[in-house]
Each structure stands twice: as structure tokens, then as C-alpha cells.
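Missing here is one protein chain; the remaining ones are kept as they sit in the complex.
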Amino acid sequence: MPGQDGLWYKDAVIYQVHVRAFYDSSGDGNGDFRGLAQKLDYLQDLGINAIWLMPFFPSPLRDDGYDISDYRSVNPTYGTLDDFKAFLAAAHQRNIRVIIEMVLNHTSDQHPWFQESRSSRDNLKRDWYVWSDTDSKYKGTRIIFLDTELSNWAWDPVSKQYYWHRFFGHQPDLNYDNPQVRDEMWSIMKFWLEMGVDGFRLDAVPYLLEREGTNCENLPETHGVIRELRARVDKEFPGRMLLAEANQWPADLSAYFGSGDEFHMAFHFPLMPRMFMGVKLEDRKPITEILKQTPSIPDPCQWCLFLRNHDELTLEMVTDMERDYMYDEYAKEKGMRLNLGIRRRLAPLLDNDRRKIELMNGMLMSLPGTPIIYYGDEIGMGDNVNLGDRNGVRTPMQWSGGWNGGFSEADPEMLYSPLMLNPVYGYQVINVYSQKRFDHSLLSWMKRLIRIKKTNPVLGRGSIEFLYPANHRVLAYTRKLGNETILVVNNLSSKAQAVELDLKNYRGNILVEMFGRNIFPRIGELPYLLTLGPYQFYWFRLRRI
Amino acid sequence: MPEGSILSDDFIRELINVGEVDIVVGVPTHNDARTVGQVVQAVRAGLLKYFPRERTAIVNADGGSRDHTQDLIRAASISDLNVASNVHALRTLHSISTQYPGGQSSGAALHTILAAADLLQAKACAVVSPDSTSLDPEWVERLLRPLLRDGKDLILPVYRRHKFDGLLIRNLVYPMTRAVYGCPVREPYPADYAFSASLGSQLLAQDIWTQEQGRTGTELWMALTAIVNRCKLAQAFLGTKARKEDAPADLVKAMRETAGTIFLSLDSYYSAWSSPREPLEAPCIGCQPTVSLEPTRLNRKRLYDMFKFGVSELEPVFFSILSTATHEELKRLAGMSEDDFSYSADLWARTVYEFAGAYHKAVIGRDHVVQALVPLFRGRAFTFLTENRDTSAEQVENNLDALCQSFEREKPHLLEQWAERK
Partner (left out) sequence: MWKNFIGEMARTMDEMLTNFARFLPRFLEMLALVVIGWLIAFVLRALLRSILKLTRFDKLSEHTGAAPLLRGAALPSPTEILSRFVFWVAWLGFILVGINTLGIAGLEENITDFFGFLPRLFAALFILFFGLLAASFFSRAVLIRGVNAELPSPRLISWAVRTMIILFVASMAFEELRIGSHTVIVAFALTFGALMLGLALAFGLGGRDLARRYLERRFAREQGAEQESREREDELSPL
């Protein structure tokens, strides 16, 4: 039975949040765990049932916390370990699970391990990182942060060798060929699991291991490490979940599920830019094609779907022609482009068009996978492209139209990031308080959407079958689980459309529209004619009476 | 299908599925399975290469093919249902086909394509001939780019053709269009061309579709309409024109389509050509030398014989049509030997104009007027072939120019014909 079979993540609606950006209870200009705990009621009301926290470990914050200098503690800016435990308990009380980050691939160069490792070539922890005399090893490995890094090797002036880093130069890669490293990382994960954390998002997993003559991604050895971790989790903490962050093509991605013995979930990276492409092209082709190319995964496993996140909207997994198109359509200003991606939030990407936002969220909730909502997107927050790196999409949560948007009582100048101020996306216009008052606000609509999603497990767990109506502007598919069938019809076009669906296999069913619960005509012999307004979508339950 | 409609219900349904597009490429066919597959693939390649982001569709108007012409067209679709692994397209490309009623007719095919382009709100529409086997993807770009980028209304083709190919166009249609309508377009009766949405709507709204010019010679009518309405014309150089390989030319049919259409247009557009007007420019984009000189097999003597035969046998008919002077001149010409024979440009221009006048006043049945011109044209063709037998490409062009000037010089004669016949 859903919810009781240990596969809770298949029914989850995940909320991605950065503790620093959510709510400041201490008045120092930074969000903290006590503040986050205070806002759990809001999240419960929204309807989400899992939170994914971005890294909150001690860190020099040169990569927004993904450069970790202490794995078993909490960054004092966000509170103490006890604050975290209190938050965890409060979340569990509200039946909200908590997923935290675990950056396996690399640490900060400020981490004591690296400080030791680099101190001399004979140090005991020397082998915890990947060192080399030359920077010509592992040639052909692509650079991920193209805008800032010129090489995957960095010269260490202290020990006079090169060290390997797939990300920023200040994030040296750990050496997973060293069993000590593997044991230590497990011990860290165990630390958090024992505390009660429900799962980990494992960052940058494709890059754990390197081998000469390969592209150093998705190596079998890497999968070996993951299987080992998974086995340990299953043995000692059954029911906890591992989520892979692997920005790869579907064929490579599905490898991370193994045969059900690696990750429970993985982000479907290639789908996300194609959803945006489909809406802009007004053509379902990019979406159906990528899903056709997506191999099936083991039964207990699940894709994770998202529209936006804390990173840039990545265009790594598209062709050059598609990337150029996305740049020209979605990132007209060069400043919006970063590292083969686009650093904008959902609402600005969709021209703040309410209908488009609803359509995209509707697809997010109805395509096969677990949806993740990025904090602030439920109220339609905007972005600030003038902030460096990806910080434009990490501005403070907008709670009200008052002081600091209700985020903090500190002086505005003390905030970790400037607030959104413009008349379109500013906190006076876009905030939780005002949207709560109206039934027609985006927030209220999102709540309804999430409620319908949660009450229909077929959306989380069911199979998918695409209908291919001749009108290519309409994306239509059925979701099936047991006796339940849901028909989803999406109009990707900005103009009204008529579409005829071949529903012969479902002849005799009455369609019940799931938002209003009104009935639509019964399916007969002839193609089923539907008309849709601009960007409109339908969810129909098929009922046979 | 409802009465009087050229679009069937099924086709309308297909158009709904195609939806709004930026570009339509129309292909009129009738039993063209031998060549249309290649043509449509080249068109598709052109669209993918030069217009990858535009919404495009290929629309086939078929006159009742019994071979698998329509299947070949439909096979060019690109969709998420039938993606070939070697085709990389950003978007879906619909390639749809319909059969228009009433049997094969180029006018009905054009009507169907116009209607489809209009319903699909296409900004630009190109039409290509299903036997243009020399079509390469660049043609698509050359025909459509000036419409989309430069705001042109009609793009007519310019081909590299053998100097003796298209004699009727060279000796009658082109000179008349240039002299009477003041627009020097080389191919006023095009097989491959493109037009803008606004010109398309204008044509669609005209009341010609149930009449003769809506069934044959419609492309020529379209070009003349565009010229008369002072639309923005341009010519695009397309390269070598593929030669038709089967069915020998039916000159009577060709004469009906060309002379018949032009003569009819003189009635409708009298106010446009009868008063002096600024000549309409039609710049040529990417033009190169258009005359090729390979040796080719021709039966010249037959032309001479048929001219003589026609002049003698059709004397009572010519009596009704031509002025006495011209008629006498032709009889004298018919008495000449093959070596001395020369149907001068001036005489030919006068002949054509007098026929136009006779057509206008319907001194005999109009179709008979047009048919009677055929043997005389053969005489003119004979002279053209003789004059240009051993000439260079440049000389051919000069001779053609001289012919056009004759037509221009004799234009007052045409006006006289109109006045006296009135």
C-alpha cells in the first residue's frame, strides 16, 4: 500500500530550500534553522511532504556551501546542531521528511583533511585526494565550470603538485580509490542518519573516480562505490533514500539505479530544458523524444523531476542547435548565461505568464517522477541577474510586504543578499502573506494542485503511455496504476487549439475533470475532440459506470 | 465535402493539426511518383537547413494520382512518431496531402495551396514543381528569404536554360509582359515561385477560380496581377531547370495557357497597361548567365512546313483576325523558301497584337483565336532558331532584347486595335 511499502519517495512532493534564504529568526540577516522550524506550518499548509535542504555545513561559502569544511557540524550562521535536531523533530511531527545534501565528490580546500593532505607528500591523508606531478593526466575530461575554470588540475604551491578538482579550484576531489575515504564518508552519512535524516542528495556522483583513457564520468568503479553505500544504508537504515545528482544523458543516468541496488532516485536532467523548449517551440517533440529515449528503471526506483533549482538551468544535455535556440529565446542578455546554462528563476523564464507557470507545474506533477518545487517558485518569485554566479536565484524568501519582505528583522544592509525590489517581482508585490488572502493567487492554486497530486498515487507511481495526436502542439498521455487511469492533456501553445485524441482503448469511459470534478462526454468510437485555451491543461480521471 | 469548397473535411482536420506556421511549401502533383520523392526530400532539407526555427509545413495538392505520389509526400513528415535517426530537427514538420476535386488542373492545385496557406496563416508560401529534379535545398532559401527578410511580395525564378528551351516564353510571354505591362520578368509563367501572405490573400479573394484563368495559366495570371497591382517583385536565380523527359509538348495547350491568359488579362487590366506607367522593377537576386548552349536535337524544318501549311489552310480564319497588311505580309512570307524565310520581330509583334485585338472583340470564338496563333508561332520559332543557331549566349540575350524592343515599339498598334475594335 502506498506510503506503507517503504517507497515514500514515490509519493513525495519535495520542497527544495536553503536554510539561509528562508527565514531569519536571530536578526543577523541570515536565515537559520530556528526560523525554518517556525515556517514548517506554512510548508505543511502548502502540502509538501519532504524538504530537501541545501548544504548547511561549515564552509568558506565560496560555492554556496558545496565547499564543505566540516561534515559533522552546522554552519554557526544557521544555528547549532541542536537547532537542527529540533527542526528535524518538528518536521517529522508534521509528517514532513527531511533530505539533506551530502557532497561526496570533493571538500573545501579549507577542510582539515585537505590542509593535512597538502602539508606534505608523506602525510597520512595525502592519498585522500588525487595528486599528480603533471596536469596532463586524464586528458579529455570536460570542464564543468567553463566560465571560471581553465583546467581540472590546480597547482598546489605548498606541496608542489597538482591536485584534481572537477569543480572550482578550491574544491579538491576526494580519492575514492582509497578505502579510508569511503569508510569515512560512510561514517559521516551514518552520523546524520542516526540523527533521523530521511535521505541524502548525493552531489556530483558521476565524478567520484577517475581512470586514464576515459572521460572520468560514470565509471564502473564509481557505480561500485555507490552500490557499497547503498548496501550499507539498506542494512542499517532501511527506508532511507539516496537521490543522485548526475547531469547525464538518460542512458547513462539510468545506470545509477543499477538493478535497484544503487540510487533510489535520480534527477531527470535532460527532460527539464526540453520542457522549456517545448513550451517555447509550441511543439511537444523535444519532450516526447527525450522520454522515449529514457530507458525503464527498476520498480522501486523513481525519477526526480524539477523545473528550476539553485543552479543554472543547465543546457549541457542538449544539442548545439537546441542550446542556441534556448539561449536566444530564454536568455537574450548575455548576463543571464552561465556555464552552458541559464541562471533565471521560473517566473521570469516564463515571462511571468500565470498560465505558462500553471502549465509547467501541471506537467511537473503529472509526468512520471517525484516533483521538486524550488522555494519561492510557489509564489512566483523573480531573480536578480546582477548578483554573481548563481546567486540571482537565491534571494531571500518573500513573506510579506513589510520590513525586509518579512524575512528578517535585521537592517536591510545586513542581509546575506539584497531583496527583490522591482515593481514586478519585488517583495511588496510577490509575497506569501498577500497570496494567502486570495483563492486565485498562484500560491492557492499550487496548494490545490499539490493536494490533487498527493491524493492520486497514480501520478507518482503509475506507468505512462503517450498519445500522439496529429496536433503537435498538444502533449497528451495516460497514467495507469492498477484500475486507475488518468488522462493528461497539455496545450503547449499560446493559442487556442483543437485536438482529436485516439482513445479507442478507453471506449465507454466517462471523463471526469479532476480540478472541478465535472464530467465530460463519454469516450465513443470516434476520435475524442477537445479544445484547449492557451497553455491550458486537463487532468481527467477515466471512470466507467 | 460541402458544395463549392475545394477543401475536404479531412483536409481541414489535417490543417487544424498543422496549426499556425511561418512557411508553407506547396507541391502540386499528378502521378509524379517518379520524381516527387526526390523533390520533397530536397525541400525538407532546405527547410531544416535554412529555416530550422521557423514553423514550416509542406502541402501537396494532388489532382487524382493513381501511383503513390501522395504517400511519398506524407513520408517527408518529421514528428515524434516517426523520427529517423539521421534527421535532426528542432520542430515537428507536417507534410500533408489532399486531392482536390474536378481532375487535374494547375489552377485548382494553386487554389488549394493558397487556401491552405491562408488558413495556416503562413507569412510566406513557396510553390515548387514536382518534376524539378534539379531542385536543391538552396532553392528554398532563395525563394523564401526575400519574402521574409526583405518584405517582397512575389519571387519569380530565373533559370539557366538551353537557349532554345521555353521558346513560347521567350518569344511571346516575356516580351509581352515586358512591353505591355512594363515589367521585365524572365519567367512570368513560373513553375517554382514564392509569394507573401498579402499577395496570397489578394489572389484567393479574386473571382477567377470558377473561370478559365482559375483552371489553367493561373500562375501567369498571378504574376500579371502582381505586376498590375505594383507589388514588390524580385527574381531569384535558381540554377539549371530540369527538362521534362516524358510527354512531348502540346503546343495548343501551351498556347491556351499563355497567350489565352495574357489576352484575357488585357481585358481585365486595360486601365493598367493602356496608360503610361513607370516600369516595375524586378531585381534579380544572385543572377548568373542564364543561357546554356549544349547542342541539342531539333526539328526545324517541321516548324517551317507547319507555318506554311497553317497560313494557307487557315486563310479564312486569318482574314477575320488580321489586318490586310499583316495578312498579306504573312502570305508573302509563306511563299518564301526555307533559306530566305525570316519572320521579323516587328511583324511578329504586330501579329500578336492583332490577335490580342481579335480576342478582345471575339470576332470568332476566343479559343479559336488562340489556337489559330499556333502555326504562326511555329514560323516565328523557326526564325528564332535560325537567328540563334550559332550565336554566343550574349548574342542570344541581345536578340531577345531586340525582340522585346519590337514589342515595345509596336505597343501603339495594340492600343489602336483596342480602340478600333471598340
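Each chain carries a letter (A and B) given by its place in the written order, and its residues are counted from 1.
Going forward, a contact is a pair of C-beta atoms (placed from the backbone, for glycine too) under 8 Å apart; a residue touches a chain by one contact, two chains touch by 3 or more.
Every value quoted in this text rests on a predicted model; they were computed, and no experiment measured them.
From the touch rule at the top of the page, work out which displayed chains the omitted chain touches.
Missing chain, whole complex, touching shown chains: B.
Considering the complete complex, identify which of B:Y100, B:F164 or B:F407 is in touch with the unshown chain.
The single option touching the absent chain is B:F164.
Touching the hidden chain in the complete assembly: which of B:D10, B:D71, B:D150 or B:E313 does that?
Checking the options B:D10, B:D71, B:D150 or B:E313, the one contacting the hidden chain is B:E313.
Which one, B:N86, B:N299 or B:T324, makes contact with the chain that was left out?
Selected residue, touching the omitted chain: B:N299.
Using the document's definition of touch, tell me which of B:F51, B:Y189, B:W209 or B:Y343 contacts the absent chain.
B:Y189
Touching the hidden chain in the full complex, which residues of chain B are there? Just list them.
Interface residues of chain B facing the absent chain: 162, 164-169, 189, 243-244, 246-249, 251-252, 254, 257-258, 296-299, 302, 306, 309-310, 313-314, 316-317, 363-365, 368, 371-372, 374-375.
The rule we apply is simple: only the chains that are shown with their structure count from here on.
Using mean CA coordinates as chain centres, what's the gap between chain A and chain B in Å?
About 60 Å, centre to centre.
Within the complex, which stretch of chain A touches chain B?
281-286, 288-289, 292, 319, 321-322, 325, 468-473, 493, 495, 497-500
Please name which positions on chain B make contact with chain A in the complex.
13-14, 16-17, 19-20, 52-53, 55, 79-81, 83, 88-92, 94
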